[in-house]
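Remarks on the structure that follows.
For this view, one protein chain was removed and the others were kept in their places.
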């Protein structure tokens, strides 16, 4: 009995946590159907302004261009980050030595520096390279993500050393082992990383804001932010835009969810 | 020979990666010693303006107040997050069932929603609770970090089930097992989490910017950002401020580095 | 009193029943070994006795007291785990005194009790070390010490030797047997290793798929297995099974022919039997039962000989593909390809029905 009571308490706690997490999102969707004054007054029931809000949004921004820009940046950045980070994570774990461990530790120390602190030198570099207001400038600094390298290195620990040995005996070169064995064996790791990287790029705000200067180059996330920073923001429109901006990442999440959860959690026995 | 060549190539690659990561930081420190025009022209050698820049900084902001605010927020938020996230991560892994796995997966889905999208509802809630311009408002939304819960859940997988069994046979209650066994056994996990959470809170920008409205309440990170967004920013001053703002997280990192690396990587055989 | 009774004990995970109604009586001071292949439910049953798993139905009582709903720490049991489960952040001394600390025993009393046990087990020199500074055998000993300190009525061991190397395993086996004599408590011991079961147990409980297949003394289970499963599981090398057909049955004997051995016929001195003429049966012959004596014989060709030094195993057949295993101490000269007669005494052979139940 004691133990069952325990479990009930724990589930109650978890359910409250889940509700608290989901609640703001529900409010976001509800908000998209309401007009601005209702939202500010804290109205929590669906309204009838969804279509009006959407029409107002399309009058203010070029949705197609924004989604194209966001998708282009997120897809290219995700692909490049996956390649670079998985190669680096693999190399750090497989060719491990005291030296490589020390290099890795210093990379991790870099995680403690806020990106904001690095923006000025990065901006100067991009300016020197004449890349200001290009998508290339948005993508480059994201590729060598220390966090994602770290994630791949951790995941590589579960890659059996004997598979490498078997592949070497079977005549594969180092890059063939990576491509023909490591990549397919670690596919759920890649799925989870894809979600994380795509989301981070899709939702990136600070750096794109600084580097992208014309409306034609901006992303949906920047557009949402600028709607919000208007002198008198129309919160209904903002919420429609935010909801739309969230859909692609939610979509990716649900497409890759099975592999994602498998890659991160393992399955219930 | 073939294999040695391979390794040399890999180390060269890693060294370049390390340099690219460390380079902007070096530039930051060098920049703190130069005057604004030199920085913008791309000067990469140390100058003599460090003291001047520092004096100018102290004239513009109340450094003591800023550091006090930042430290207070980061310490309290880190402590609370550690408690909540480790309890939740432990519970999700130990009392695992299909139901709890489903709740957890939906929590993970929430990760795909940008924080920006949740800011409006959160702001309204905080306003209703009369918490605008308080540090409490900054701290509350960070506590139930899904990512940190996820991190603790993953780490809990390495916590041996037989230790729980042994503790139960030894007469410990569930909370005693958590406190007397789990916490000390997982101390390097806590060390790593402490670094991550502290850094995230110390460097937090968007939410504090919205919630904190008077200068007396602001954090060092916000102060740096406002220096940067001045009409004609003095980049020398900004860089001194940025360097100072980075010191506490670097300090924490080096104090906990051993446990951090141990917690995340395991030691070389 | 530390006897233990299980009455129709069952356990299901979801719709899957892992323990399918176990009845068992364990007397005070008995050394009982649960043995069976992996997945047979032996560990689950031990954990149910310990209170680490809930019981779906049935009753468990220890010393006459029903313990179904009692916490593990209140059942008068102590457990030694497969991985030893020492608390890594505590010293040997703290590990051993941990349960007493949480039972509210005074510090001085804990020290005295822990030191006493440490002395018996020769752990005195290790008291301030941490588990990671100990060898496998030392950890094992500390785990046992931690259990003893609690002065339990029943010791539970969950495959305690499986993480040790072969030599240490033999050594610890002997130590455990000695310890049982000294402590004079009830011991329940789980293993998948039939050698450990045979050598340690007063009473062996052979389990299979959540059911008790047989209970008995080691030699009883070896000499008189109730069914083919037990016969096959206990004994090394594995018993030989040969298919046969009942040729004739009289009141005093049964004639069985073996199709894979040219229908050669064997007489079994059986007085009564449920078998009819034409029934399929299985004959069980332990590798040790073959020799140069005995009335019955097989004409075999040696396929392979394994020399262990003291003993040799001869694998031989008659060309039908089936191989018989023969254990002998005088096979050093034998080479593969050689023909020989394997003789045995039909009175030693075991007879099973087609379904695997023992006839005699």
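Chains here go by letter, A, B and C, matching the order in which they are written, and residues are numbered from 1 within each.
Here, contacts are C-beta pairs under 8 Å (C-beta built on N, C-alpha and C of every residue); 3 or more make two chains touch, one makes a residue touch a chain.
Here the structure is a predicted model, which means the values were calculated and not measured.
Between the chain not shown and the residues A:110, A:172 or A:209, the one that touches is A:172. Residue-wise, the contact with the chain that is not shown comes from C:219, picked out of C:27, C:112, C:125 or C:219.
Although one chain is not drawn, the whole complex shows that of C:15, C:38 or C:182 it is C:38 that touches it. Within the set C:11, C:146 or C:286, the residue that contacts the chain not displayed is C:286.
Within the complete assembly, residues 37-38, 165-167, 170, 173-174, 177-178, 192-195, 198-199, 218-219, 222-223, 234-238, 286-288, 304, 306-311, 313, 315, 323, 327, 329, 332 of chain C touch the chain that is not shown.
Against the chain not displayed here, chain A makes contact via residues 160, 162-163, 165-172, 176, 181, 184-185, 187.
The criterion applied here is as follows: only the chains that are shown with their structure count from here on.
Rounded to whole angstrom, the centroid-to-centroid distance between chain A and chain B, based on C-alpha atoms, equals 17 Å.
Across the assembly, chain A contributes no residue that touches 2 or more other chains.
Within chain C, residues 71 each touch two or more of the remaining chains.
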